[in-house]
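For this view, one protein chain was removed and the others were kept in their places.
All chains are identified by letter, namely A, B and C, in their written order; residue positions are counted from 1 within each chain.
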C-alpha cells in the first residue's frame, strides 16, 4: 500500500487531472454557460494544457511534490487568468509552497496542503462554503482528508473519502444560491443548476484518488509479496 | 369618341398610372433585384405617391395637360431621385414643357410629347434602343403613336397600338444584354431576364390607354346619341 | 430584421435629426428636411468648395466627411438611393466661396445623373463646377472598362487628398487634378459574409450560405465575381491583393497607403488581423506602408465583410494624406 506521494507520482496525478479536464471540457463549458460565460471548459483546457507542457520539461530530481504543485499553480494563473484559473492557480501555488520542502507527501502533508488551497481561494475570492463555488467541492474534500487523517486511514482510503465528499459537495451546489462571480448576479434564479467550478474541484480529488489507486495497483503488481 | 385629353383627364391618367405602379410594386422590385438593387418598386411607389399628392393640390383651371406632366416630372425627380426616377422625372418634365401651351392634347401633341420624353431620357442616360432599359418600351410606344398619327387612327386606337408595342418592347428586353446602369455590369449574364425599367415604361402606355378607354366609355354612356 | 428605429419611413429623417442635434457646433442643414448639410462655417470665401453625396446607409460615408480638411457639403439620399439634383444644387450654392465647387462621389447611375444635372444647373447660375467620380472597385468591371466600376471605400482617398489641397488655397483645376491623380492610383476590393437589411422593407440585400463568402461584393449588395467557402484571412488577403496588383502594378520600393474598411458588422479585431496579413503581403514584396487606416470608412449598414483599398503614394499625395482633418466622424492629427 502506497503511503506517500513522490515527485513523479505528483506529476503523474497532474497529468491525470489534465486528462480528466479534457474529458470534461464540454460539461465544464455548458455548466458555466448556464450561470456564467461558458468559457470554463476552454480556459481549464488551456490552463491544464500549459501545465502538461511545463511539467514535461521539469527535472524531477530538482523538485519536490510541493514545488511541482506550485509550478502548476503559476502556470495555470498565467495561461488561464479567468476567475477560476486565477483562484485555482494561486490555490495550487500556496498549497505547493506550504509543503515545498517535503520530499514525499504523506496524508498529513496532503491534508495540510489542501487546507491551504481552500483558505487561499476563500481569502482571494472573498467566498465561503455555501456560496456555490469551487469551495463547496474543495472544502468538503479537505474536511474529509482531515477527518481521515485523524482517524488514521490510509492515503488511498482518505482519498476515496475525499473524492466522494467532493462529488457530494459538487452535486449539492444545485440547491444553493450563487453569491459570487457572474452566477452571483442571478440571485434566486441560480438555484437549480450545479456550479461549474465545483465540478472542477471534484475533478481534482478524482485525479488524486484515481492516481493513488493506480500507483497502489502497480506497486501491488510489481511487488506481490508485500 | 374622345379625341383630346383635358387637364382633368391628364390628371386622372397620372392617378391611374400611380395605381398601376402600386399594383406592380413587387414585380418592379423583384425584376430590379435580379439585375439591380431591387429598389425600383419602392422608389416608383414613393415617386408616384408624391405625384398623387401634388396633383391633388393643383387648381386645374390654371394648368394645361403639359404643365401637369411637367409638374409630375419635377415631383418624381425630387421624390425618387434614383436612376429611373431621375430620368423619367426629367422625361416627363421635358415632355410636358414641349406641349405646355396646348390647352387640350390631341394625338399629334401626345406623340410629340412622348417623342421628347424618349429623346430626353436617351440624351441624359447616354442610352439607346436595345440597351435593355426603359427606352425599349418607351420608344416602341412612341414609334407606334407616330405611326398611328400618320395613319389617321383615333386617339384611343393609337394608344391601343402604343400599349401593345410597349409591352412587346418590355417582353423583348429578355433577349437583350444590358448596357446601362447596374445591370450593365452583368454583361452576358444579363440576358434571360426582363428589364425592370422597361416594365415601368409599359405601365405608362397602359395607363394612357386604360384612361382614354375609360373616358370614351363614360362619354359614350353619358351621351349615347353621339 | 432588427433595427433601432421608429417608423421605417422616418429612418433617414430621424438619423439626420440625431446627427444635427449631436453636432450642431460643426454642421448645419440648409433645408427643413435636412438633406443638404454643410459646415457651420460655409462658405469659405476663396476656397474651392467640395461636395459629395449619395445614398444613406454608408456612414461615415458620405456625411461623415464634411469637416475641416475634408469636404464642405453633402447631399443626403434615402438609404441606398441618390439624393436629388435640387438638393445637390442647394449645397453647391452655399459652399461656393467664389472659387467654384468640385463634386466627388461614387460611380452609381442615379448619383451620376443627378450630380450631372446639378452641375448643369449650377453652371447656369455662374458657379464653376467640376466632378471626379470615384470608381475604385476592381471587382465591378474588368480592365479597359474602368468607367463602369463602382466607387467604394477608396473614395476616402479622393476626399482626403482634395480636401487637403483645397485647404492650401489651390484652384479648382488644381484640386481636381490631385483628386484625379488619387483616383488613378487607388484600387479596392471587398469580401462580404452577410447581407444587410433595408429598413423600409426588412428584406436582406442578398442571400448567402452558412459558410460562404461573396468576393467582390458591392456596398449595396451588388454581386461580386465569385462565391466561395469562407477562407482564412491570409488567403482572402492574397486574393484581393493579387486582383488589385493585377490592375495597379506595384513595384518593389513603392510606398502605399492601406485602408482596411469594415462593412458594418465586422469587428475591429478582425480588421486588424486583415491589416496584419496585408502588411506582410506588401512587406514580402518590399512595398512599404505610409498611412494605414483601419476601421469603418464606407459601410453597408450591418453587413459583415471588409474591403481593402490601396493608394500608391508619391511625394505630393503623401503630403496631402498626412494633412490633419477633423469632422464629427473622423479626425486625424498632424
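What to note about this one:
The rule is simple: contacts are C-beta pairs under 8 Å (C-beta built on N, C-alpha and C of every residue); 3 or more make two chains touch, one makes a residue touch a chain.
In this text, all values refer to a predicted model and were calculated from it rather than measured experimentally.
Shown chains touched by the hidden one, complex as a whole: A, C.
Among the residues A:6, A:78 or A:154, only A:78 touches the chain that is left out of the figure. Set against the missing chain, the residues C:30, C:48, C:304 or C:321 yield one that touches it, C:304. Remark: the omitted chain is touched by one listed residue; of A:48, A:90, A:170 or A:205 this is A:90.
When the omitted chain is restored, the residue from C:22, C:40, C:145 or C:226 that touches it is C:22.
Touch with the hidden chain on the side of chain C covers residues 2-7, 11, 14-19, 21-22, 56-57, 59-60, 64, 79, 193-194, 211, 213, 230, 232-234, 236, 264-277, 279, 292, 294, 296, 299, 301-302, 304, 306, 326, 329, 331-333.
Those residues of chain A that touch the chain absent from the view are 37-39, 42-43, 77-83, 85-87, 90, 124-125, 180-182, 184-186.
The definition used in the following text is that only the chains that are shown with their structure count from here on.
Across the assembly, the mean Cα position most removed from that of chain C is the one of A. One simple way to say how far apart two chains are is to compare their mean CA positions; for chain A and chain C this gives 57 Å.
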